[in-house]
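Missing here is one protein chain; the remaining ones are kept as they sit in the complex.
We call the chains A, B, C, D and E, going by the order they appear; numbering starts again at 1 in every chain.
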């Protein structure tokens, strides 16, 4: 798998998930937004990074005992210690948020290791604490019970479902105030570029709207609006052909 | 349809939805509160205005393509451009918040045009941005996907359902921190007056409670409490007969 | 029933619900966390106190009329006036949050009377107001309709269910940013002690993690980490044997 | 509490729950139908009888162990042995059907004792067996786990909620192929009479419709249709005045 | 709108909804199956016919009183009396099956008038009776309460949503044991033909599978299997080119 280029990462850091959703929609991809997993982080941190996945199945009482954490190879603990810097840890909890999938200590360790964010369709515990970390986090609910109560960690870095979206390892996760969207790895670069240009246009349009322009002719833009937009691009304007 | 009088609007700007819910309950109306649609706006803006409605049905992939927005007569776009100033745009998304029903540009345009608020039992995208507008908004969830992903706009200004409540065009929408309630147009003036007086009483009662008064005799108020309340009304007191 | 000792209360005021959940899990108790009932209070107030319960069944239109509040023996009103100081009022609304179970006046009266908190798996109305009280509150949703719309109050201080957890009168309710957990009365003192010690250890561990320590050997702690932890306890260290 | 008269019982044995729902609706009672609890019984047995209630709260692992059944005073077992002949056993499981609330042996014992039916918003186990009993049963789901897995029996013959409907001991439970409806005890006799007459009329109307009559004038019936209906009543016709 | 040709109707009478779903899927239509609305009819009657729609919004207590049925123009009653013979009556109840959308008398009248079926994402009352009619019916649940309890009828023959699927008047509704699927009117003829041919092939394949053929080469069929299939078609074989 090729790395996420810094160019694509930089573009995605300023593109909204709304814009990305529309670009994926135009390509026939309608199910890449992670439903039911809002931002926990209290500040509007943007999240971008390739997915590193952890899969849980329902817990079984006889094997999911507190002792399992003594094993450093336990998949949840291993996920925290092996998620590559710059990657986003994405957890499949089958949408069951009646227990946590991680807590404050693990989230902090992930942050220290350079993890770019945590996304889970289960719960997170120590949520007040995690909400203040310098790493964006998204979860289905705040939930105090330990993951062992409901979740049995089985796999690292396999394809998973998260909040009804498919997530393949290496897919690019992008998060903002609307939530998290999954960019298939193979089209992430082009989607990022198209989104970057589209968002510049949308900023211009929003500015026009704020000044009193009507939707007609402005959004979507007609030829004249596009011409005025291009004029604002100045020497960086070359990318606008992709809009 | 008669206009919403400024007197009624002024009264409703200071009456809580809780008080209005009780007044409707006393009239046998139990289903006018819009369930599952909390305030998105970050500040405690109050919302009052007649309903202007937009109805969506589920999207169909072959007709709900990105090109539809080129048509200025597309019902969603037309709703934004025709919602009368002072009115609230209310959208029926059948409670499906897996896609947005509007985004930052459209919400901004509505605000600029004088729209008094937006209420949707679907999602809103660019939610961080919309939350900071000087126009109150209420939605079922933050959701990045474009409305075309799930919603096909069909009608303007027909009776709709929104979050299990019936909404007829012209009904008076009132929103605060508890959510949104729908006042049937025909009784809005009298409900507003009764609510206005009731809220004055409730403020007095709350004050008494804060000073240590027990519920008995204070809430609901007995004769003596009512007498002391009326004494506080002074020259504005005439309306208290309605309590 | 024996009182909640100030020692236990003090300990629980600093122990997280996450830690308590794990301690209960180790004792085989997996269902004591109240699902779906997040904190309403805007500041991070901690909640500790014995449960005083109020049970609702579904409302019946002919008997749940506005007049019932004229009766000071109405169970909801009586609950507010009789919840003992330091206790938490816990309400069973069968998870139906389409109506409120209390509002601003009642919550204020409870606070004035020394109530330690309110927990309900129904709604709360006047939520902006209640969120600012100096008493922690937890509810399933903000909801304007009066309780009579859906809820008929029947019993005080009987065993109830709240958000899928069993709550017996006198059980110790503990709430923080993750939500609320129920400590069975008979084991509350020992759980509080164990939790208190465990949380001191977790604080130490978190500090180590922040300094860059890996999970292995630190969390869960090995002999060496425990030794260093015990060294930090100094003269307060005696309790660490319980960890 | 007065007994259910055999006259009322006989009438209710031939009145549909649909007709009863409409009669209650006309009296302002909209929530008496038990939602989500279909008939389990394989044959179309009709059910009529006063409610005898059993209340469950969520189970707690330390007290809900298999040994509790050794105690003949355990509320579930006691309910089976004390439900009066002719009564319907109604169970409040908070709508949680992930475990059973009774099984084949207990249901058989209830039937032998003369129980008129079982209604539960939890599960029933040994469902194939129970479906063939000569006693009508209604449950939210077939579910193998023992009640102890989720349900802790606490009370007999207190007001409960069942499937969102309020059920007071002594209320008259009526069940058919549409499900179960709850008649408040105080109005059961008059509702039964009105329903009995209404159903005779509806049978006449259905017959007319089968012969090709249009809805207009037939349903609801106009004067002429009513006249023809009354003519069919012959010597039993006196009750038709209540229609 | 052009009529449904008898040729297309005849083809659809023998094509499964499963086959039709796959054909729509191949055209990019993924949301045409009506979720959560199983067959009520006890016998395996097939349903085919153009949609005639009825739209409900949530009921309002002051206007949805029993008297409304005196008006023969009430949309629900008018729907029953005007649904054209051979058409399917499709009702939008916003997925709320806590009340009925029709009962035995109305369903019988519709059948007598030649209605080809009833589909509703609300409830049906008198369900035992309706299940035995010679007209296929599909509903979300059996439900005794009258439609007025939850549903206010507003429109005839407008686009609606039913069970998350879009339904436009004139779309072809097809129902079997798997449920109901909606064929957009414009492509119904070609989908019917393709489905007819596909189902002939699937019958052949199923026969091969029953005789022990493996999936590989049989399903999907390879050249050789297709050749043998075509040989079975004999003089009717011309249509197989569409497979």
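Heads up, the rule we're going with is that a contact is a pair of C-beta atoms (placed from the backbone, for glycine too) under 8 Å apart; a residue touches a chain by one contact, two chains touch by 3 or more.
Note that the coordinates shown come from a computational prediction; the quantities given were computed from them, not determined experimentally.
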item	value
Omitted chain - touching chains that are shown	A, D, E
Residue of D:26, D:77, D:216 or D:230 touching the missing chain in the full complex	D:77
Touching residue (missing chain; options D:4, D:34, D:127 or D:173)	D:127
Touch with the omitted chain, as defined above, among D:31, D:53 or D:143	D:143
Those residues of chain E which, in the complete complex, touch the missing chain	16-18, 20-22, 25-26, 30, 33, 35-36, 38, 44, 176-179, 181, 202, 205-206, 209-210, 212, 214-216, 219-220
Touching residues (missing chain, whole complex) on chain A	27-32, 57-62, 94-96, 152, 154-155, 158-161, 164-167, 184
For chain D, the residues touching the chain missing from this view	66, 69-70, 72, 77, 80-81, 98, 100, 103-106, 108-109, 112, 125-128, 131, 141-146, 148-149
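The criterion applied here is as follows: only the chains that are shown with their structure count from here on.
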item	value
Chain E reached from chain C - shortest hop count over touching chains	2
Intersection of the contact lists for chain A and chain D	C
Most widely separated chain from chain E, with each centre as the mean of CA atoms	C
Pair in C-D, B-C or A-C that repeats B-E, with over half of contact pairs matching by residue number	C-D
Sites on chain B at which at least two other chains make contact	28, 30, 164
Category of the chain touch graph - line, ring, star, complete, other	other
Full enumeration of touching chain pairs	A-B, A-C, B-C, B-E, C-D, D-E
